[in-house]
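Apart from one protein chain that is not included, each protein chain of the complex appears where it belongs.
After this line comes subunit A, so read on.
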Amino acid sequence: QQADIRFGGLQQDTTLPVEVTSDSLSVDQASGAAVFTGNVTAKQGEMRLTAGTIRVEYAEGNQGIDKLIASDGVTLVSPTDAAEATEAVYTIASGNVVMTGNVLLTQGGAAISGERLTVNLTDGTGTMTGQVRTIFTPGGAP
């Protein structure tokens, strides 16, 4: 089944500069593919995406970044919400973050887990699909 989630905390402007920091970045000379490795953190506005590796996918004509593909354990943190998964794909232009692989989303006191979470950062909405289970502590939830 599917659960629609207000992802208010994660609504932000995707035209802000993206800053990626890591221990190392390797660019393959033949294909130009860039891979960040070693506790990689991608920051944009108040959103922080940390992962083991982030691979950069360019837009056509090598002009700018189209997608950031994060893997090896991804956490997406915003001031109020946090989401964990094994993999995530962030398309900068559209502001869509698709997290897959036993996703756990915590919003305040409530926690929702599922197989796949798609979040749209521009309007702060998200849908969790695949064995969605919601755990919230009565009285404790905001």
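Note that in this section contacts are C-beta pairs under 8 Å (C-beta built on N, C-alpha and C of every residue); 3 or more make two chains touch, one makes a residue touch a chain; residues count from 1.
By definition in this document, contacts and distances are computed from a predicted model.
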Listed names "Acyl carrier protein", "Lipopolysaccharide export system protein LptC", "Oligopeptide ABC transporter ATP-binding protein OppF" or "NADH-quinone oxidoreductase subunit L", with the criterion being the UniProt name of the chain not displayed: "Lipopolysaccharide export system protein LptC"
Residue of A:14, A:50 or A:120 in touch with the missing chain, whole complex considered: A:14
Among A:47, A:92 or A:128, the residue in touch with the chain that has been omitted: A:92
Residue numbers in subunit A that touch the chain omitted from display: 14-30, 32, 34, 36, 56, 58, 62-65, 92-93
